[in-house]
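Removed from the display is one protein chain of the complex; every other protein chain stays in position.
Right, subunit A next:
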Amino acid sequence: MTDPASGPENVSEPILKVSNLTQRVNLGNDTLTILQGVSLEIKRGESVAIVGRSGSGKTTLLGLLAGLDTPSDGEVMLEGNPVSRLSEDERAALRARRVGFVFQSFQLLPSLTALENVMLPLELGDYPDAGRRAKELLERVGLGDRLRHTPRQLSGGEQQRVAIARAFASEPVILFADEPTGNLDNQTGQEIQDLLMALNQEQGTTLVMVTHDETLAARCERRLTLESGRLGKEQEAAA
């Protein structure tokens, strides 16, 4: 699904284009190759699941796609921007405007209330009415009555809802989620899945999600498998 309002770029143009991505880390005298020649394209509005065994390099890939790190080799183009060649601050600006994140361990700031946590990305950009937008989003994720509660006072599922509200707050064109249900029980995980997919639909966001959860992977349009840092054969999944 595409949203014509989300950008002037050609709709058929992929939002994310990755070529020959390689990531190596130096461990003393050894060099560990975490990712090896990964190439892929993701179209605007698509939902993509990245699956693979633990340690196969999923989080590393996600971080590179989102411009959180620079690759040893290869290139990431996000909406036509060569992410890997941008400066740290240019990448930050790109993240602030175009990218949203959901983490396995929620990553809420314990000293802030739910509302303040959601306001955080809005304050970094120049949103005129951060408070109201954050409140609306928290209401949308079903926490309208918990605005002033701190993470410590919320359950895991509730915390992840806050994190999702935060991820969508800045109206990103692309959302990266790293095992969003990994720390939750089945039932709650299911609810979070539903919420994530629903919001994704509503906002027309492109979704790239790392998951262990087969049912969640199955709900994505595409499924990429990582095996020891290499991309395996791609499967189309039914939405």
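One rule holds in what follows: a contact is a pair of C-beta atoms (placed from the backbone, for glycine too) under 8 Å apart; a residue touches a chain by one contact, two chains touch by 3 or more; residues count from 1.
Throughout what follows, contacts and distances are computed from a predicted model.
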Protein name, per the UniProt record, of whichever chain is missing from view ("Thiazole synthase", "Ferredoxin", "Sensor histidine kinase NatK-like C-terminal domain-containing protein" or "Putative ABC transport system permease protein"): "Putative ABC transport system permease protein"
Omitted-chain contact residue, chosen from A:S105, A:N186, A:Q201 or A:T215: A:S105
Selected residue (touches chain absent from view) among A:G55, A:G80, A:G125 or A:G144: A:G125
Absent-chain interface as seen on subunit A, which is shown: 59-60, 63-64, 68-70, 88-89, 92-97, 99, 101, 103-105, 107, 109-112, 116, 119-128, 130-131, 148-149, 152-153, 170
